[in-house]
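Note that one protein chain is taken out, while the other chains of the complex remain in position.
So, subunit A:
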Amino acid sequence: MITFMNNSDSEEEPCNERTSLMSAESPPVPSYQDGLPASEAGEAQTHRKRQTGSSHSPNNAADGNVSDSGVPVRESALENEEEELTLKYGAKHVIMLFVPVTLCMIVVVATIKSVRFYTEKNGQLIYTPFSEDTPSVGQRLLNSVLNTIIMISVIVVMTVFLVLLYKYRCYKFIHGWLILSSLMLLFLFTYIYLGEVLKTYNVAMDYPTLILVIWNFGAVGMICIHWKGPLQLQQAYLIMISALMALVFIKYLPEWSAWVILGAISIYDLMAVLCPKGPLRMLVETAQERNEPIFPALIYSSAMMWTVGMAKPDTAARAPSQQTWDTAEDGRENHRSPSHSDSEILETRSPVPTHPIASLEELEEEERGVKLGLGDFIFYSVLVGKAAATASGDWNTTLACFVAILIGLCLTLLLLAVFKKALPALPISITFGLVFYFSTDNLVRPFMDTLASHQLYI
C-alpha cells in the first residue's frame, strides 16, 4: 500500500492524501542465499514487509494476525524459501504498526468525546462547498456526492502536481512545501487544539507559558520530523500530527460527505497505486529508479534503517521497497484566516540516504521496518472519530470500527507480504470499517440496547 502525501503549498493549494503501503520488491534469489546481511545490503531504503503472525504470534493478542498469517504463509512458503526469513519478522512489524494506529485512534476518540469543539459545526472547508442542511434526502445525497467529487479531484490534481514536481526534480520546491505544511500543522493546529482542550477542562493558562510550550513543541517537532531525532520521538510527533489532521477533518467535513469521501478515497487509492499509470505508482517507480528515498517526510516508519551499502548493483535498484505516502489534505476553513495547509509528513529514518558503502560489514544495523503512510493514519482516525462523534450508540460502534480497521490492516499487510510491492493501505480497512460502522449503528445497537435494558447477556 502506498500512502501518498502531497503537501500543498501552504498558501494556495490543498494537500491531497493518498494512502498506500509499499512493500519491498522481492530480492533476487542470490542475495538471499548469501544470508541475511546480503539481502539487507541491497536495500538502501527498503523495508521488507513481513507477513503477519508467522513465528512471533505469541506477541499478538489479535486473533486476526494469527489467522491471517495462516493461509498466505503456506502458499508463499511453498513458493520460495526466502519468505521464511521475511515471515519471521512479520508479526513483530504488524504489532509495530498496530500500536501507532491504535494510539492515533485513541487520541482522536478521546478528544472527540471530551472536547466539544470538534463536534460543533462551524463551517465547512472550501473544498466541500455544498452544505448538507437541505431538507430533502435526495438533495443532501446529491450535495455530498458533489462535495466528494470536488474533494477527490482536488486530491488528484495535487497528487499529479507532486508527481510532476518529483519527476522534474524540483526538490527544493517540494521540500519547501513540506516544511511549510508541517510548520502550519505543528504550530497553528496545536495552538488551536491546546486552546480547546484547556477551555474544556477550564484550566487557566497565561500566554507566555503557552507560547513557550508551543514553541518548544513545534521546534522539536520540526527537527525530529525533517532532520534527525530519536525514533520514538519522531513516531510520537507523526502520530500527533496525524491525529490533529484527522480532528480537523472530522470537524469540517459534513456528515454524509465524510462517509462518501472515505469510500471514494479508498477507491481512488486502489486505482492510484495499482494502475500502471496511477500517479502514486509512478512516484514509487521513479523513486526506485533514482534509488532515492521517497519523500523524507510523509511516512511512518516503524524501525530504524541505517545506511546499508550496496553490494550489488541489482540489489541497489530495489531501493525504496516499502513506502507509504500520505498526502495531506489541505484544509481551509471559511471563517478563518486564509490558507493553512495541512500536511502530514513522515520521515523515513534513513540518516544518509544514498551513501554507497562497499562492504557488507557495515550492514549489521538494519532493522527491517514497515512503513505506512500518514494519510492512512489520518483516514483511519477520521473513520473511528466520526463513528465516535456521530454514532448515536456510543462506544460499541467505535469499538467495532476499531476492530474492523485493525483486521483490515492485518489483511493488507498479509497481502503485502504475498505480493511484495506497494499496495494501497486504505481500501480493505476502510471497507471493513464502513461496513461495520453502518451495520453496528443500525443493526447491532438496538439489539444490544434492548438486551442491556433487560440485563441479558449473550
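Basically, a residue touches a chain if its C-beta (ideal position, glycine included) is under 8 Å from a C-beta of that chain, and two chains touch if they have at least 3 such contacts; residues count from 1.
Operating definition for what follows: contacts and distances are computed from a predicted model.
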Omitted chain, identified by the protein name its UniProt record gives, among "Gamma-secretase subunit APH-1", "ER membrane protein complex subunit 1", "thioredoxin-disulfide reductase (NADPH)" or "GPI-anchor transamidase": "Gamma-secretase subunit APH-1"
Touching the absent chain when the full complex is considered, from A:Asn202, A:Gln232 or A:Gln455: A:Gln455
Hidden partner chain, touching residue among A:Pro129, A:Pro230 or A:Pro446: A:Pro446
Residues in subunit A touching the chain absent from view: 53-58, 60-64, 66-71, 73-74, 77-78, 83-84, 87, 393-396, 399-400, 403-404, 407, 436, 439-440, 442-444, 446-452, 454-458
